[in-house]
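This report refers to the structure that appears directly beneath it.
Here the complex is missing a single protein chain, while all its other protein chains stay put.
Labels run A and B following the written order; every chain starts at residue 1.
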Amino acid sequence: MSDQPRKFKGGVHPNDSKSLSSAKAVQDAPLLDSYQVIVHQNIGAPPKLVVKKGDVVKKGDLLAEAAGFVSVPLHAPTSGTVKAIDKCPGPTGISVPAVEITADGEDLWGECMEPMTDWQSVDPGVLKQRVWDAGIVGMGGAGFPSHVKLSPNKPVDTLILNGAECEPYLTADHRLMLEEPETVVVGAAILARILGLDSAVIGVEENKPNAIAKLKEIAGKYNVTVQSLRVNYPQGAEKQLIYALAGREVPIGGLPMDAGCVVQNVASAAAVADAVLNGRPLIERITTVTGEPLAEPGNWRFRLGTPISKALELCGGIKEQPAKLLLGGPMMGFAQNSLDVTVMKNTSGILLIPFGKASQYTSEPCIRCGRCVECCPMDILPATISQAVENERFDLAAQLNVQACIECGSCSYVCPSHRPLNQHFKRAKAEIAAARRKEQKK
Amino acid sequence: MTIILTAILFAALLGAILALIIGLAAKAFAVESDPRIEVVTDMLPGANCGGCGFAGCADFAKAIVENGNPPAQCPVSSAEDASRIAKFLGMVAEEKEKMVAVVKCSGGASTTLRSPYNGVNDCRSAVVVAGGAKGCDYGCIGFASCARACPFDAIEIRDGLAVVHPDLCVGCGKCVDTCPKNLIELVPASIDVHIYCNSPEKGAVKRKVCKTACIACRKCAKAADSEDQVNIKGFLLEINSDNPPLPDLVDKAGCPTSALRLASKHAAGDYEKGVSK
Partner (left out) sequence: MSDEEAKQIQLPDAAKLVVSNSPHIRGDETISKIMVHVLIALMPAVAAAIWFFGLHALKVMVLCTAGCMAVEVLWNKMAGKELGSWKDGSAALTGLLLAMNLSASAPWWICVLGCLLAIGLGKQVFGGLGYNPFNPALVARVALLIGFPALMTSWVAPGAGNWFACDAIAGATPLGAQGEAVASLSNLFIGNVGGCLGETSALALLIGGIYLLIKKLIKWQVPAAFIGTVAILSGIVHAVNPAVTPPALYHVLAGGLMLGAFFMATDMVTSPMTTRGALIFGFGCGLITSVIRIWGGYPEGVSFSILFMNALTPLIDRYTIGKPFGYIRVKKEAA
C-alpha cells in the first residue's frame, strides 16, 4: 500500500473548525449526582431491562440485557440506586425510556468480567462474546452492534479502522488516537484476531498528522498499517472509506462484508481493547463539546447518561445563544430542542452552532446548477430526486436510486438554493420502506 | 380561383377519407361496455376523491355494476344518492351513517411548547426531524399535510393546528392516511363531543408541554349521563361512539383544560385561547 493519501469520488470541503478543540486534552468529567441512561442506544432491538425501581447497582452492573442477536447489553455508569425508569427526551426528539440512577458517590465497580491479558491465545469466539457482553456498538454515530459486524457470513479479507473523523468540529477520535494510540492499535489487533485476519488498516484523514505519527510508532508491532486519507467529506462514510482504502465498491443496499471488508470505528476498537484487557463494559466515551458560542470547547470523557446541560456547564456555559444544539457532527448530527438529552454510546460530539453559520432552508427553486450531482459521493442525482419527492413521486425517487443515498448531506451543503435535499431523501426512504412493508403485509 | 377550389376539394376529400377510416376503426375495435356504468358514474359525486378505495368515480361505478359493490361505499354521496343508484340497478340499498374526520389534538401554537423548525413545510417530512419539533410527541404538528390531502378543503390550519370543518367533511378518510402522527379518526357525524387529545403520557408530563391536554381527571366521565359514555383508557379518556354523550356534557363537565370540546364550536374557532367558554 503506497503512502499517498487516498480519496474517493465527489465530496465537499467544509471548513473543519476543528482547531477549537483539537489541542485540548481529554478530561475526565467529575461524578454527577444522577445519570439518565437511555435504554435503547444501539441499532436493532432495544435491550431488555433487568433492573427495577429501587434496585441497588454497582458500576458496570447490567442494567439491560441483549434482546436478540442485533442488540447489546447496557451497563450502569456508576454505583447507586435506580431512582426511576421513566421517559426522557431522546436524540431524535421523541421521548424514550431511560433508567435514572442516583449515584452513591462511591463509584464502586461491581463484579467485573475477567481481564484477558493473554488475548493473543484466547479463542476468537470467546473474544467476540466479550465484545458483545461489553455492549460495544459503532461509536462513530450509527450505534450498530459491533459483534454483528464481526460475524460476517461472507468471506472477509480486510479489517478497516475508521479514524477519518471527517465531520467538521469533532475531535474526539483525534484525541483518542493521539492520547491512547496503543489502546486503538491493540483493539485493532483483537478485532483482526476475531475475524481470523492477521492485519488491519487504520484510515486517518491527513489533517491529523500528530495522530498518524503516534499510531505509526506502535502499529508495526501488531501488524497494523496506518493509511492517511485526503481531507474530503464524507471520507469517514463506510462505503467511501472502503473505496479509498481497498478500492472496492460496496453494492447498493449491501454491507461492507459484500466487499470483503469490516469497518469499525477507532473508538469502538479502543472500547474492545478495554473490554478484553481490563474486563470493563462500555460505560463511558470521549465526546467533543464544541462550537463557537461555547466558552471553553474541549474533549471530555463522559459516562453514559450525562445530561447535555451538565456537559455544557463543564465547558463554562455559553457566550451567546446558539442557533442549534446538535448531537454528533454538523453534517449528519441531530438537532436537539432539549438540554435534558443524555450522552449515549454513539454521541461523538455535542455541538453548538451560532446563528451566522447555521443553515437556513428555503424553498427556492432548483436552478439545476448540478453542484449536488458533482459532489454526490454515491453518484445519484440529488436535484432530480428532490423534485420527485416534492411531487410525492416516491416511485420515481426509487427508480432514481434514492435508497443508495447515505444521507451525508453534501448536496444540501453545496446547494445555492438552500434546498432541504437531505430531508427529502430521508422522507423518500421512509415512504419507500413503508410502502414495502405494506406490500409485504398483503 | 382554381387554386382555392383545388384546396377546398382536396381538404374535403381528405376529411372524408379520414372520417371513413375512423368510422371503420370504431366499428372494428369497439370495446363492449355496460351502458349502466356511465349512468352510475353520472350519479356519483364526481369528486374522484378515492375515498371508496377505487381510482375514481368511474372506476367505482364499474365495481358497483360489475361486482355488485354497495353504492354506500362512496363516503361522499348522501344516503339518498346511494339508494337512488341502488334502485337504478335493482339492488338493496344499505343504510349508512355519515362519518366525519376529527383531528384529536387541540394544541395550537399558543397552547403548546414547540421549537422553531426550519425545513420542508410538510408533516410527513417534518417527523423525520426531531419528530416535528413539538413538545408533545403525539400532537398535531400543523404543517398541513392533511389539509393538502383533503379533496374537499374541509381542513384548515389555524394557529398551527389542523381543524376539521364537520359541515364540509364528507368522511373520505384521505387525511387519516396522511397524518404521520395517526391523529385523525373517522367518527359518526352525529357525535359532536370529542376529546381533543391523543397523548398516552401521564397527565403531569402532558401538562408540561400543552395547556389543553387531557389530564385524565375524569370530570367528564363522572358528569356523563350513563357510565360507559366516556371511558378511561390509560391516561386518556375516550368517547364511546356506541353510546355517545350529549353535547351538553361539555358544559356539565367543565373540563379544566378544555380538551373536551364540541366539534362544531372547535371548528368555528370558539376555543382559540384554549380556555372553555
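The rule we apply is simple: contacts are C-beta pairs under 8 Å (C-beta built on N, C-alpha and C of every residue); 3 or more make two chains touch, one makes a residue touch a chain.
What you see is a predicted model; the values in this text were computed from it and never measured.
Going by the contact rule already stated, which one of A:190, A:304, A:380 or A:397 would touch the omitted chain in the full complex?
A:380
Residues on chain B that touch the omitted chain in the whole complex?
These residues touch the chain not displayed: 113, 115-119, 128-130, 133.
Write the list of chain A residues that the hidden chain touches.
Those residues of chain A that touch the unshown chain are 9, 12, 14, 93, 168, 239, 243, 249-254, 258-259, 293, 309, 312-313, 316-319, 321-326, 330-339, 351-353, 357-359, 361, 364-371, 373, 377-381, 383-384, 400-401, 404, 407, 409-410, 412-418, 420, 422-423, 426.
By definition in this document, only the chains that are shown with their structure count from here on.
Using CA atom averages as chain centres, what separation in Å is found between chain A and chain B?
Spacing between the chain centres: roughly 42 Å.
Which chain A residues qualify as touching chain B in the complex?
Within the complex, chain A touches chain B at residues 87, 92-95, 334-337, 360-361, 363, 420, 423-424, 426-427, 430-431.
What does chain B use to touch chain A in their complex?
Where chain B meets chain A, its residues are 115, 118-122, 124-125, 128-133, 137, 201, 205.
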